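Written below as C-alpha coordinates is the structure these notes are about.
A single protein chain has been removed from this complex, and every other one stays in its place.
Moving on, here comes chain A:
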Amino acid sequence: MAQRKSSPPEPPLTSAAGWQGVVVDWSGDREAFKVPWGKAMMWVFLLSDTFIFGGFLTGYMTVRISTTVPWPNPSEVFALTIGGTAVPLILIAIMTFILISSSGTMAMAVNFAYRRERVKCAALMLATAALGACFVGLQAFEWTHLIVEEGVRPWSNPLGAPQFGSTFFMITGFHGLHVSAGVIYLATVALKVLGGRYEKSGNYQIVEIAGLYWHFVDLVWVFIFAFFYLW
(Lines give C-alpha, C1' and ligand atoms only; values in the text may rest on other atoms or scores of the structure.)
Protein backbone atom coordinates (compact mmCIF):
# COMPACT_ATOMS: atom_id res chain seq x y z
CA MET A 1 0.00 0.00 0.00
CA ALA A 2 2.56 2.53 -1.11
CA GLN A 3 -0.08 4.97 -2.31
CA ARG A 4 -1.60 5.41 1.14
CA LYS A 5 -1.64 8.98 2.39
CA SER A 6 0.68 9.38 5.32
CA SER A 7 -0.88 12.36 7.07
CA PRO A 8 -0.33 11.22 10.66
CA PRO A 9 3.25 10.10 11.05
CA GLU A 10 3.02 6.40 11.77
CA PRO A 11 5.19 4.88 14.45
CA PRO A 12 7.81 2.49 13.16
CA LEU A 13 6.32 -0.87 12.35
CA THR A 14 7.86 -3.18 14.88
CA SER A 15 7.23 -6.81 14.17
CA ALA A 16 6.53 -7.95 17.70
CA ALA A 17 5.77 -11.62 17.91
CA GLY A 18 2.98 -13.39 19.75
CA TRP A 19 0.17 -11.67 21.64
CA GLN A 20 2.29 -8.53 22.26
CA GLY A 21 2.16 -8.07 18.50
CA VAL A 22 -1.64 -8.21 18.62
CA VAL A 23 -1.73 -5.54 21.33
CA VAL A 24 0.67 -3.30 19.42
CA ASP A 25 -1.37 -3.68 16.22
CA TRP A 26 -4.70 -2.97 17.88
CA SER A 27 -3.61 -0.17 20.21
CA GLY A 28 -3.64 3.53 19.38
CA ASP A 29 -5.25 5.39 16.56
CA ARG A 30 -3.77 3.24 13.83
CA GLU A 31 -4.58 0.79 11.10
CA ALA A 32 -5.20 -2.58 12.72
CA PHE A 33 -4.89 -4.86 9.72
CA LYS A 34 -1.72 -4.44 7.73
CA VAL A 35 -3.10 -6.01 4.59
CA PRO A 36 -4.56 -4.38 1.46
CA TRP A 37 -8.03 -3.05 2.19
CA GLY A 38 -9.64 -5.32 -0.40
CA LYS A 39 -8.33 -8.38 1.37
CA ALA A 40 -9.48 -7.12 4.77
CA MET A 41 -12.95 -6.44 3.35
CA MET A 42 -13.14 -9.88 1.76
CA TRP A 43 -12.30 -11.43 5.13
CA VAL A 44 -15.00 -9.36 6.83
CA PHE A 45 -17.49 -10.56 4.22
CA LEU A 46 -16.40 -14.17 4.64
CA LEU A 47 -16.74 -13.85 8.40
CA SER A 48 -20.34 -12.69 7.99
CA ASP A 49 -20.96 -15.54 5.57
CA THR A 50 -19.57 -17.94 8.17
CA PHE A 51 -22.37 -16.85 10.46
CA ILE A 52 -24.98 -17.35 7.76
CA PHE A 53 -23.90 -20.93 7.09
CA GLY A 54 -23.28 -21.50 10.79
CA GLY A 55 -26.86 -20.43 11.45
CA PHE A 56 -28.18 -22.71 8.71
CA LEU A 57 -26.27 -25.72 9.97
CA THR A 58 -27.35 -25.03 13.55
CA GLY A 59 -30.97 -24.83 12.39
CA TYR A 60 -30.51 -28.14 10.61
CA MET A 61 -29.12 -29.69 13.78
CA THR A 62 -32.09 -28.38 15.77
CA VAL A 63 -34.77 -29.83 13.49
CA ARG A 64 -32.91 -33.09 13.07
CA ILE A 65 -32.66 -33.64 16.82
CA SER A 66 -36.24 -32.60 17.53
CA THR A 67 -38.03 -34.54 14.79
CA THR A 68 -39.87 -37.68 15.87
CA VAL A 69 -39.90 -39.15 12.35
CA PRO A 70 -36.86 -41.16 11.21
CA TRP A 71 -34.30 -39.19 9.21
CA PRO A 72 -33.60 -40.56 5.70
CA ASN A 73 -30.21 -42.20 5.32
CA PRO A 74 -28.16 -39.86 3.07
CA SER A 75 -25.87 -42.73 2.23
CA GLU A 76 -28.74 -44.44 0.39
CA VAL A 77 -30.50 -41.31 -0.86
CA PHE A 78 -27.38 -40.12 -2.67
CA ALA A 79 -26.26 -43.48 -3.98
CA LEU A 80 -25.68 -43.99 -7.69
CA THR A 81 -26.08 -47.24 -9.54
CA ILE A 82 -22.87 -47.94 -11.41
CA GLY A 83 -22.64 -51.17 -13.37
CA GLY A 84 -25.68 -52.64 -11.67
CA THR A 85 -24.53 -52.06 -8.08
CA ALA A 86 -25.55 -49.13 -5.91
CA VAL A 87 -22.47 -47.28 -4.66
CA PRO A 88 -23.38 -45.29 -1.53
CA LEU A 89 -22.96 -41.53 -1.54
CA ILE A 90 -20.74 -41.68 -4.63
CA LEU A 91 -22.28 -38.60 -6.27
CA ILE A 92 -21.42 -36.46 -3.26
CA ALA A 93 -17.91 -37.91 -3.12
CA ILE A 94 -17.36 -36.96 -6.77
CA MET A 95 -18.66 -33.44 -6.10
CA THR A 96 -16.29 -33.16 -3.14
CA PHE A 97 -13.28 -34.17 -5.21
CA ILE A 98 -14.25 -31.71 -7.95
CA LEU A 99 -14.48 -28.85 -5.48
CA ILE A 100 -11.19 -29.74 -3.81
CA SER A 101 -9.48 -29.90 -7.19
CA SER A 102 -10.85 -26.47 -8.04
CA SER A 103 -9.35 -25.15 -4.81
CA GLY A 104 -6.00 -26.60 -5.81
CA THR A 105 -6.02 -24.94 -9.23
CA MET A 106 -7.10 -21.66 -7.61
CA ALA A 107 -4.20 -21.74 -5.15
CA MET A 108 -1.78 -22.20 -8.05
CA ALA A 109 -3.46 -19.40 -10.00
CA VAL A 110 -2.67 -17.01 -7.13
CA ASN A 111 0.92 -18.14 -7.25
CA PHE A 112 1.26 -17.48 -10.97
CA ALA A 113 -0.47 -14.12 -10.59
CA TYR A 114 2.21 -12.90 -8.21
CA ARG A 115 4.87 -14.18 -10.57
CA ARG A 116 3.10 -12.11 -13.22
CA GLU A 117 2.64 -15.06 -15.54
CA ARG A 118 -0.79 -13.89 -16.49
CA VAL A 119 -1.63 -16.46 -19.17
CA LYS A 120 -0.98 -19.38 -16.83
CA CYS A 121 -2.84 -17.57 -14.07
CA ALA A 122 -5.89 -16.92 -16.25
CA ALA A 123 -5.86 -20.49 -17.56
CA LEU A 124 -5.83 -21.89 -14.03
CA MET A 125 -8.59 -19.52 -12.95
CA LEU A 126 -10.73 -20.54 -15.89
CA ALA A 127 -10.07 -24.19 -15.02
CA THR A 128 -11.23 -23.41 -11.49
CA ALA A 129 -14.40 -21.80 -12.83
CA ALA A 130 -15.00 -24.78 -15.14
CA LEU A 131 -14.70 -27.21 -12.22
CA GLY A 132 -17.08 -25.00 -10.26
CA ALA A 133 -19.57 -25.11 -13.14
CA CYS A 134 -19.21 -28.92 -13.16
CA PHE A 135 -20.04 -28.95 -9.47
CA VAL A 136 -23.18 -26.85 -10.00
CA GLY A 137 -24.18 -29.16 -12.87
CA LEU A 138 -23.90 -32.23 -10.66
CA GLN A 139 -25.88 -30.44 -8.01
CA ALA A 140 -28.62 -29.69 -10.52
CA PHE A 141 -28.62 -33.41 -11.37
CA GLU A 142 -28.89 -34.28 -7.69
CA TRP A 143 -31.76 -31.84 -7.13
CA THR A 144 -33.63 -33.13 -10.18
CA HIS A 145 -33.24 -36.70 -8.95
CA LEU A 146 -34.56 -35.79 -5.51
CA ILE A 147 -37.45 -33.65 -6.74
CA VAL A 148 -38.62 -35.66 -9.74
CA GLU A 149 -37.85 -39.27 -8.82
CA GLU A 150 -37.96 -39.26 -5.03
CA GLY A 151 -40.65 -36.60 -4.68
CA VAL A 152 -38.80 -34.63 -1.99
CA ARG A 153 -40.20 -31.12 -1.41
CA PRO A 154 -39.18 -28.36 0.97
CA TRP A 155 -42.38 -29.03 2.93
CA SER A 156 -42.70 -32.82 2.65
CA ASN A 157 -40.61 -35.89 2.12
CA PRO A 158 -41.83 -39.41 1.31
CA LEU A 159 -38.52 -40.87 2.57
CA GLY A 160 -39.03 -39.78 6.18
CA ALA A 161 -38.75 -36.56 8.16
CA PRO A 162 -40.10 -33.59 6.16
CA GLN A 163 -37.34 -31.41 7.67
CA PHE A 164 -34.90 -33.31 5.49
CA GLY A 165 -36.33 -31.58 2.43
CA SER A 166 -36.40 -28.08 3.86
CA THR A 167 -32.88 -28.13 5.27
CA PHE A 168 -31.45 -29.90 2.24
CA PHE A 169 -32.80 -27.41 -0.27
CA MET A 170 -31.94 -24.42 1.89
CA ILE A 171 -28.37 -25.37 2.74
CA THR A 172 -27.23 -26.89 -0.55
CA GLY A 173 -29.18 -24.26 -2.47
CA PHE A 174 -27.44 -21.43 -0.69
CA HIS A 175 -24.09 -23.11 -1.18
CA GLY A 176 -24.81 -23.74 -4.86
CA LEU A 177 -25.68 -20.08 -5.25
CA HIS A 178 -22.30 -19.20 -3.76
CA VAL A 179 -20.55 -21.53 -6.20
CA SER A 180 -22.46 -20.04 -9.15
CA ALA A 181 -21.58 -16.51 -8.08
CA GLY A 182 -17.97 -17.62 -7.65
CA VAL A 183 -17.86 -19.05 -11.17
CA ILE A 184 -18.98 -15.69 -12.58
CA TYR A 185 -16.59 -13.79 -10.30
CA LEU A 186 -13.59 -15.95 -11.23
CA ALA A 187 -14.37 -15.88 -14.95
CA THR A 188 -14.62 -12.08 -14.85
CA VAL A 189 -11.31 -11.66 -13.05
CA ALA A 190 -9.63 -14.28 -15.25
CA LEU A 191 -10.63 -12.46 -18.41
CA LYS A 192 -9.37 -9.18 -16.99
CA VAL A 193 -6.07 -10.81 -16.06
CA LEU A 194 -5.79 -12.30 -19.53
CA GLY A 195 -6.52 -8.94 -21.10
CA GLY A 196 -3.60 -7.38 -19.25
CA ARG A 197 -5.75 -5.18 -17.06
CA TYR A 198 -3.32 -5.45 -14.13
CA GLU A 199 -0.10 -5.41 -16.11
CA LYS A 200 0.50 -1.67 -15.78
CA SER A 201 0.16 -1.49 -12.02
CA GLY A 202 1.59 -4.94 -11.50
CA ASN A 203 -0.92 -5.35 -8.69
CA TYR A 204 -2.38 -8.83 -8.84
CA GLN A 205 -3.94 -8.83 -5.37
CA ILE A 206 -7.39 -9.22 -6.87
CA VAL A 207 -6.53 -12.80 -7.79
CA GLU A 208 -5.66 -13.62 -4.21
CA ILE A 209 -8.86 -11.93 -2.98
CA ALA A 210 -11.02 -13.82 -5.48
CA GLY A 211 -9.18 -16.95 -4.36
CA LEU A 212 -10.13 -16.32 -0.73
CA TYR A 213 -13.78 -16.35 -1.75
CA TRP A 214 -13.36 -19.55 -3.70
CA HIS A 215 -11.53 -21.38 -0.92
CA PHE A 216 -14.25 -20.30 1.46
CA VAL A 217 -16.88 -21.92 -0.75
CA ASP A 218 -14.81 -25.11 -0.62
CA LEU A 219 -14.49 -24.74 3.14
CA VAL A 220 -18.26 -24.48 3.59
CA TRP A 221 -18.66 -27.65 1.53
CA VAL A 222 -16.32 -29.49 3.93
CA PHE A 223 -18.74 -28.74 6.75
CA ILE A 224 -21.87 -29.53 4.72
CA PHE A 225 -20.31 -32.81 3.59
CA ALA A 226 -19.54 -33.82 7.16
CA PHE A 227 -22.72 -32.69 8.87
CA PHE A 228 -25.38 -33.21 6.25
CA TYR A 229 -24.16 -36.11 4.14
CA LEU A 230 -22.03 -38.18 6.50
CA TRP A 231 -23.69 -37.64 9.86
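Here is the rule we use: a contact is a pair of C-beta atoms (placed from the backbone, for glycine too) under 8 Å apart; a residue touches a chain by one contact, two chains touch by 3 or more; residues count from 1.
Here is the rule we use: contacts and distances are computed from a predicted model.
*Asks:* According to UniProt, what is the chain that's been left out of this complex called? Choose from "Small integral membrane protein", "ABC transporter substrate-binding protein", "Putative spermidine/putrescine transport system permease protein" or "TonB-dependent receptor".
*Replies:* "Small integral membrane protein"
*Asks:* In the whole complex, not just what's shown, which of A:18, A:84 or A:196 touches the removed chain?
*Replies:* The missing chain is touched by A:18.
*Asks:* So that we can see where the missing chain sits, which residues of chain A does it touch?
*Replies:* Within chain A, the residues touching the omitted chain are 1, 18-19, 21-22, 25-26, 32-35, 40, 43, 46-47, 50-51, 54-55, 58-59, 61-69, 75, 88-89, 93, 96-97, 100-101, 103-104, 106-108, 110-111, 113-115, 156-158, 161-162, 204-205, 208, 211-212, 215-216, 218-219, 222-223, 225-227, 229-231.
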